[in-house]
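Heads up, one of the protein chains got dropped from this complex, but the rest are sitting where they should.
Coming up: chain A.
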Amino acid sequence: MLRAAMTGAARSLARNAASVQPARTFTIAAVASAGSSSSAAAAHDDEEGGSFARGLFSGRIRESQVFPFPAATILNEEAKSTLQMLVDPCAKFFETVNDPAKNDETASISKEAWDGLKEMGAFGLQVPEELGGLGLTNTGYARLVEIVGMHDLGVGIALGAHQSIGFKGITLFGTKEQKAKYLPKLAAGENIAAFALTEPSSGSDANSIRSRAKLSADGKHWVLNGSKIWISNGGIAEIFTVFAQTQVPDRKTGELKDKVTAFIVERSFGGLTNGKPENKMGIKCSNTAEVYFDDVKIPVENVLGQVGEGFKVAMAILNNGRFGMGAALSGTMKAMLAKSAEHAINRTQFGSKIKEFGMIKEKFAQMALKIYATESMAYTLAANMDRGSNDYQIEAAISKVFASEAAWSVADEALQVMGGIGFMKAAGFERVVRDLRIFRIFEGANEILRMFIALTGIQDAGKDLKEVQAALKSPISNFGVLSQEATKRIKRIVGVGHDTIKGVHPLLRGPAGLVESQATAFGAAVDSLLITHGRKIIDQQLKLKRVADAAIDLYASVAVLSRATHALNSGAATADQEVLLATTFCEDAHRRIRRNIASLNGKTTDGSYARIADSIFEKGSYDISHPIGF
């Protein structure tokens, strides 16, 4: 599946091979930015502000989206106390009413829990209050889904598929009428929503969907045919956000072309059916099913966004929906850590509590570092979205990749600490491990997201670089016309210092220095990649992967520095521990970044890897003579 997905992406990438050019049309299926990539509309997206991660690719440290720690100031006192009041009842519900083991066992959510969730208001966390929801900000949503993630990821997916993507399109793009018609019942949980994009032949490459809607002769309906697979809530939803090809006249030539359009489809329209619930590895209690459309008549007023703009709609929903994952998974990790820490503190082997052993300590330290970074990024992202930033796609992708891999490793190590007990179903670890596995696959496979992180960043760097290169041909006459960005780039290239993190607390100057030097090195490495490969960089997947990994580590480092700085400045009780966590994270990250950058230009086994893989694909198996000859 993954291979198919990657091939799909490569095709899509190739289609848009101009991506390292300043052109703004660059798209990567399923994860690309939704047209807002460089619009830089909001107050925090100005030249010196703007996406922190985007700036990194030009070797810049743009502090304004990270310092001071955005999550610390995003809630006013009233919002804070309201949110605080929501936390307890939500946690109590999951501790007393919902039974994750039973949900897993029966592959369904108990009626009691489902009704409880409805009564609680959990189906409309971000729907405006006047339409029957709780009207929470992204930060508020993140805080509550963290509790869900602590207890039951299956329930989390049912709720997330409903509101984080299922009807997110209505809240983002819906007309006033569409919102008034659909949101109240969706917020009450009376109607469940689903997001229907994926098809058998179209996974990560979302532009290649085959479902098709044709305008009826009288122009009043779109008639939809096709099928979707792996649709979360597909078997229980009443309202679907569906993506299908439509014939749209080209603006210039008038020639009809296939373009994706988004529709709000009600099950009650008729012609919509679903397959039986999929039997999955994890998140079993959430419903996943195929959905079929057989001449479904959709009123024209149910187009979501503009006809032909469906791809943009899909990507905006996915980008917007991604932020909750980091928060949910930080909850999962904290729960895992707490359970295994209890064991480590009490379990005696070889005459000592196992917490005394170095290898056990190492595991817990690494768990804590991963949680600290995941939380720092998730809440920075949510806060930036709350204050109106539109330029957060790279950060959202980074947060998703980091969180899903951190959670996988934390759950795995927590289980390891438990030893044999962890392997037993009753201990509750194996369920979480199974539940977590999907997070690296869905909502943009991590491989695709790495490509997205690297290419989106490189795209901007490429634009600047072109300017720089042109200017360098006749530097004197051109210097005045260079953008500030390009000027700084030239200064850096000729070795006149690098950006510093100004907002960092003096106690964190050491680790901040590591980040600064690596940010500069990273920018230079990106330049060098562009100069060497030009637009063919798209074919250098392993190089792009290292670029993405370095970007992830750099962003995470700055996020933890910002959070620890805030802890120091606000006199937080845990400030000392946070300094230790942030410093250690930056030191570890520094080593990883250095290694990744070094191997961009240095000797690697990438070529050998490709040859080994090719020989496997040729045979379709591991066809090597057996050690004992047969």
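As a convention for this text, contacts are C-beta pairs under 8 Å (C-beta built on N, C-alpha and C of every residue); 3 or more make two chains touch, one makes a residue touch a chain; residues count from 1.
Here is the rule we use: contacts and distances are computed from a predicted model.
Student: Can you tell which of "Exosome non-catalytic core component", "NADH-ubiquinone oxidoreductase chain 4L", "Electron transfer flavoprotein subunit beta" or "Trafficking protein particle complex subunit 2-like protein" UniProt lists for the chain that's not drawn?
Tutor: "Electron transfer flavoprotein subunit beta"
Student: Taking the entire complex into account, which one of A:M120, A:V300, A:I441 or A:L507 touches the absent chain?
Tutor: A:M120
Student: From the listed residues A:A72, A:L86 or A:L465, report the one that touches the chain absent from this view.
Tutor: Residue touching the absent chain, from the options given: A:L86.
Student: Considering the whole complex, not just the chains shown, which residues of chain A touch the missing one?
Tutor: 81-82, 84-86, 88-90, 92-93, 119-122, 125, 129, 134-135, 144, 573
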